[in-house]
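One structure follows; several queries about it will come next.
Our next item is subunit A:
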Amino acid sequence: MRRKTVSLLLAAAMMTSFAAAPVFAEEIETEEATQEEAEHVYTNAADGMTLAIVTKAAGNPYNEKEAEGFTEVVEGEGGTVVVQHPESATADAQIAVINSLISQGVDAIAVAANDTNALSAVLQEAMDEGIKILTLDSDVAPEDRATFCNQAGVQEVGQSLIDAVYDLTGGEGQYAILSATSQATNQNAWIEAMKAISEEDEKYASLDLVEVAYGDDEYQKSTDQTEALLQKYPDLKVICAPTTVGIAAAAKVLQDQKSEVVLTGLGLPSEMAEYIGDDEEHSCPYMFLWNPIDLGRLAAYTAIALVNETITGAIDDEFEAGDMESSPYTLTAVGDSEEFSEIILGPPFKFDPENIEEWKEVY
Partner candidate 1 sequence: MSDIEASAAQQEDIILELRGITKIFPGVKALNNVHFQLRRGEVHALMGENGAGKSTFIKVITGVHEPEEGQIFLNGQEVHFRNPKDASAMGIAAVYQHPTSYAQLSVTENIFMGHEIMKGRMIDWAAMNKEAQALLERLNANFRVTEEMGALSVAQQQMVEIAKALSTGAKIVILDEPTAALTANESKELYRIVDQLRDEGVSVIFISHRMEDMYRLATRVTVFRDSQYIGTYDVDKITTADLIKAMVGREISDMYPKPEVAIGGELLRIENFSRQGFFKDVSLNVHAGEIVGLTGLVGAGRTETMEAVCGITKPDSGKVYLEGRELSIRKPKDAMKAGIILLPEDRQRQGLILKWGLGRNVTLPIQEEMANSVFNNEKKERQVAREYLESVDTKAVTIFDAASSLSGGNQQKVVVAKALAQKNMKVVIMDEPTKGVDVGAKAEIYAIMGDLAKQGYGIILISSEMPEILGMSDRIYAMCKGRITGCLDRSEATQEKILELSME
Partner candidate 2 sequence: MAGKSGRTISAEPRGTVKKLLFSWESAMVLVFLGVILLGNVISPYYTLKNVFREMPKYLSEIFIMLAMGYILVLGDIDISVGSIVCLSATLACIADNAGLPFVLVVLICILTGLACGCLNGFIASHFTELPTMIITLGTQIIFRGIAEVSLGPGGSISLQNKDAIKLLSRKIGIIPVSFFVVLVFALIFIVVLGRTTFGRKLYAIGSNSTAAKYAGIDVQKIRWIVFTVAGTMAGVCALFFLASTYGASTTTGQGFEMEVIAMCVFGGIATTGGKGKLIGGFFAAFIIVCLRIALGQINMNTQLILVIIGAMLIVSVLIPAIGNALRLARKKAEKA
């Protein structure tokens, strides 16, 4: 008899968790959305359009926030939105999803690319079908998209990160970079920018980048890589992690081990609230990021502008982005090319102990 009662108990516990979880998921969505909506004003610009966003992968709150911003603007403007989180953070998974969107004949697709050149075939095919293609957060080869919503100029990000390293190391010493996957375009771009800046200006000459480790945006691998860095370089001073997963994993390792290595990089305030602080207790004095929700909103407005043909992706095109702060946005050149453009959301935003409490509720 005992065996029977035990299995009944287990089944009951199981059922409650089944029922409970999805309910929670719905609940939080509605509560967050209502708080935002009240402030924004819309002009029904996306009437009759179907706009799609393809994030890097499922199961990552940063991507979720981007999709949230995108959805909010598209629905606000009266269009229909399609949100697709690929099965895994690989180009292969994104190709399948984009193919499906081409079949659905959507008007525009905004992609956060997992790989610089793996998507070129499928994006070309989409453009041939008359679908407007734009990228956000992580770019592809410029010829494969109309324009790129860049959350912050590569130079600005590189500059603020190298300055942070300079400040935290006191001007000299060893530092390491913990990145996401090696083929993520934005990561590599920022790291190249940091290296270029530190070579040109001899102010950073005595900074020594010992290693670029790759955590693949996987929590355990990022943890293992952080521990490996600590063990390999005893007199390491600073770790710079320009990825939300990497920085959260590294922060926990450093804070738990009370290591004097200091952390900076790009992280979500809601994730990093636990670790931001100047005192010994906290592992990350300050960090940077931008508002992924705003990035999603900008991508939506860019898509609308492209579909309405108000912009074609050429440099110096200009378009209104609803009631966003630095609207209207102009398309600026990517690096020094005449042909390919990008839109900069704004400079990276600094999160430190003072403002972390306020921002951790937002995203």
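On the choice of candidates, all candidates are chains of the complex that A comes from, given by their letters.
Assume contacts are C-beta pairs under 8 Å (C-beta built on N, C-alpha and C of every residue); 3 or more make two chains touch, one makes a residue touch a chain; residues count from 1.
Nothing here was measured: the structure is a model prediction, and the numbers come from that model.
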Candidate number, among 1 or 2, whose chain touches subunit A in this complex: 2
Subunit A residues touching candidate 2 - in the complex, by the definition given at the top: 58, 82-88, 90-93, 95-97, 99-100, 102-105, 115-118, 120-121, 125, 181-183, 212-214, 216
